[in-house]
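The other protein chains are all here in position, but one chain of the complex has been omitted.
Right, chain A next:
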Amino acid sequence: MLNRVAALGKATLDSVAGAGAAFFMLMRALVGKPQLRKSWPLLMQQMYSVGVLSLLIIVVSGLFIGMVLGLQGYTILVDFGAEQSLGPMVALSLLRELGPVVTALLFAGRAGSALTAEIGLMKATEQLSSLEMMGVDPLRRVISPRFWAGFYSMPILALVFSAVGIYGGYLVGVRWLGVDDGAFWSVMQSNVEWGQDILNGVIKSLVFAFVVTWIALHKGYQCTPTSVGISRATTSTVVTASLAVLGLDFVLTALMFG
């Protein structure tokens, strides 16, 4: 019995210590004198590997999710003779929920796992320690550009996802199933608003970007430097980041649209 209580206490202490370590890692990586000339090329490099290389999976899945929304929405809406509402249905579900959330989930799988594995391997092969020996702060040199790259890339990816998804819904709804072209766009325009829908979606994806990138970097930086440790850290990144995104999405939705 006492052992159980002790185990609970240990788990609590561990998780609090982990959260504290993650916070300090982020603070030490981000707070400090900015050195634009040195960090700009590093940021570009990371934007390329985190953002540009994720573009393909985002575009393809956005297109297909938009097409599925168009198809499913049409079969239900046509029963009520309300197939003109297909436009706002597709656009609102993409802009408010699916765009930011699915992008964050894909991003956690595509880029987050790669970040964790990369940093974990750097740690396992003592590259981080070597940097410190050379007088270079690994947090500023390795963690910071990766964090900003993720933070800037995800909103762009989410916007691309929503735009491509709406086009996918248009392809299925208008070109294939024969919803009226003008009604599709005009009903969409009268229902979608800049501040309420597009801006809130961007805010959501900024929050998700912060959380996912942070979790990925922390898991990599804190991992046990063995092959088993790296594989565990990578799995844990994807699981934790996905759960955090889905949980936060509910909170954000309740705050924004509740």
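FYI, a residue touches a chain if its C-beta (ideal position, glycine included) is under 8 Å from a C-beta of that chain, and two chains touch if they have at least 3 such contacts; residues count from 1.
Everything below uses one rule, namely that contacts and distances are computed from a predicted model.
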Determine which name in "NADH-quinone oxidoreductase subunit M", "ABC transporter substrate-binding protein", "Anti-sigma regulatory factor" or "Outer membrane lipid asymmetry maintenance protein MlaD" the UniProt entry assigns to the undisplayed chain of the complex.
"Outer membrane lipid asymmetry maintenance protein MlaD"
Quick one: which of A:Leu128, A:Leu159 or A:Val172 touches the chain that's been left out?
A:Leu159
Even though one chain is hidden, which residues of chain A still touch it in the full complex?
41, 44-45, 47-48, 51-52, 55, 91, 95, 153, 155-157, 159-160, 162-164, 166, 185, 188-194, 197-198
